[in-house]
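One protein chain omitted, others in place.
Our next item is chain A:
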């Protein structure tokens, strides 16, 4: 696991994980809850620093929560157009070669094969990290 080195990674890379945690939460999160929702272990102060920087950039908003703040991703007007643009882009023929998907489409055979691979590796649980 890369936990040891997580603190030494570039700050920009840590921001991605923090933003992802806020987007999946569905409600504003305090730094303590963000820390628990991350895929890497970071010190609370590091999480707070990242959140403050994201707030200054306008990427997240915050509300008072007890003695500190709870943070949530900001969604502005461009976000709405983005949704429309993305559904256009999702059509494969409009996508071009430049934008390679993380995963390509599975056939039914692929799906069965993939499930057996994941089961064989006991990987489907997701709790062994």
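Note that contacts are C-beta pairs under 8 Å (C-beta built on N, C-alpha and C of every residue); 3 or more make two chains touch, one makes a residue touch a chain; residues count from 1.
Throughout what follows, contacts and distances are computed from a predicted model.
Trainee: Would you mind picking the UniProt name of the chain not drawn here, from "ATP synthase subunit a", "Zinc transport system membrane protein TroC", "Acyl carrier protein" or "M56 family peptidase"?
Mentor: "M56 family peptidase"
Trainee: Residues of chain A in contact with the chain that isn't shown?
Mentor: Touch with the absent chain occurs at residues 1-2, 5, 12-13, 15-17, 19-21, 23-24, 37-40, 54, 57, 59, 73, 75-79, 81-83, 85-90, 92-107, 109-111, 113-115, 117-118, 121, 123-124, 126, 128-129.
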